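Not every chain is included here, but those present sit where they belong.
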């Protein structure tokens, strides 16, 4: 499961086109460079499709959605579909406003995604139109824990089948389902939610792994989620050892991604197959 | 003065809606998470008011003002006023261009703010339309020091009465006035001006403190200003000890905010009541 995927990124340096938010865009670019991919950010409708056409993956993130870039997302997404380039969606804050929920729906209808990554509130909003997110974080009712795990796996499975795409629902535990296979990943820690953009960065990482491994999108997604979680653990250890704080945690996280190797992935992954 | 305010943020995790600039937006999000609040950035007119309506505070920052977001600011501000949600203004660069000064005026006329935080040049521009700022920094004639302090306190007081809102004028010393009570805060240091966004971050922090303590906006503002100054002192100490530089100073600043407690606030605050 963990052999060859990271190496493929380092060898191919896939170009990952991100149409994303301006809050975490710098971190997304840096984490893509750290893992070995090559980021490009371009969101004007005059070039979005053309930039996608030279890319190995397209990541669409609605974190600071605005009217101007929706058209670019659709043009880029259609071009990616036409050329069989993997498209990954991060429905940031879906459920927090009608505009975000409706736009996320519209994207789902227009574009064929290969992976959707979000917290449980966001994925629920995509599934049903229910609005239970608290801003961009999962609401308190939407936590993934031992007692809710089984039902959330079922939900991920049915959502994945419905939208015909890999669902990556991330939180205290991460659930990845393609409708048939399901993985639960126990890496990471709650301190990562004290950094803005860990979700966005993970989605961009998924773009990097999928771009370099387009024939094995499920494994690529699992690799990305484990990579983020393992590096989050390494970063927290360092933060605690030096008694620093959350800004240092972010620096360590990207540092660890830049030094990650497949041995660490294999040894560190806490993963269950259902 | 320093009991309960920080604890309230950590307990309530107030949602703070920021309509802000793309230069420092990531730092604003991270410092809000570090203090214990929950940031959301949303600036499209299709969702601005709706996002405000689920938030505990609204922060409007005109740092990279553009036509598209002015309407969003007004829609969000009006909604906040309707729902009695505190609105904080950061008039970045007011006085540097007619567009910024006029927009700041327009916002003042349209929205009832609870706190306005800026440097002396910006607040003077808001008061009189005079244009003496040097870009986004206070001009050399607008420094707060021992000899100018008294007159600036008087100015803060009269400005506060005029706009019916708490004035927080920050610089080498920080002056906070609600027109009746006045505080001078001596925390912080000049190195903080070597990091972009310390002003923006402070304004977002004020949003966090006000969002969690809506009944005591004056004390909340004082807490935020002291928190920033004290953490700036801690960060500088660490920067000097390790002989690093200004990028490390920013990392340490947010680190310190993430570890701040009320004992440190009480022990560290250098504050005078006038």
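Note that the chains are named A and B in the order they appear, and that numbering of residues resets to 1 at the start of each chain.
Here is the rule we go by: a residue touches a chain if its C-beta (ideal position, glycine included) is under 8 Å from a C-beta of that chain, and two chains touch if they have at least 3 such contacts.
Every value quoted in this text rests on a predicted model; they were computed, and no experiment measured them.
The total count of identical chains across the complete complex in this file is 3, with 2 shown in place.
The rule is simple: only the chains that are shown with their structure count from here on.
If you lay the C-alpha trace of chain A over that of chain B, the rotation comes to 120 degrees, to the nearest 5. Averaged C-alpha coordinates put the centre of chain A at 32 Å from the centre of chain B. Chain B meets chain A in the complex at residues 15, 22, 25-26, 29-30, 33-34, 38-44, 46-47, 50-51, 54-55, 68, 250-259. Looking at the complex, you find that chain A touches chain B at residues 21-24, 26-27, 63-68, 93, 96-100, 134-137, 193-197, 244-248, 250-251.
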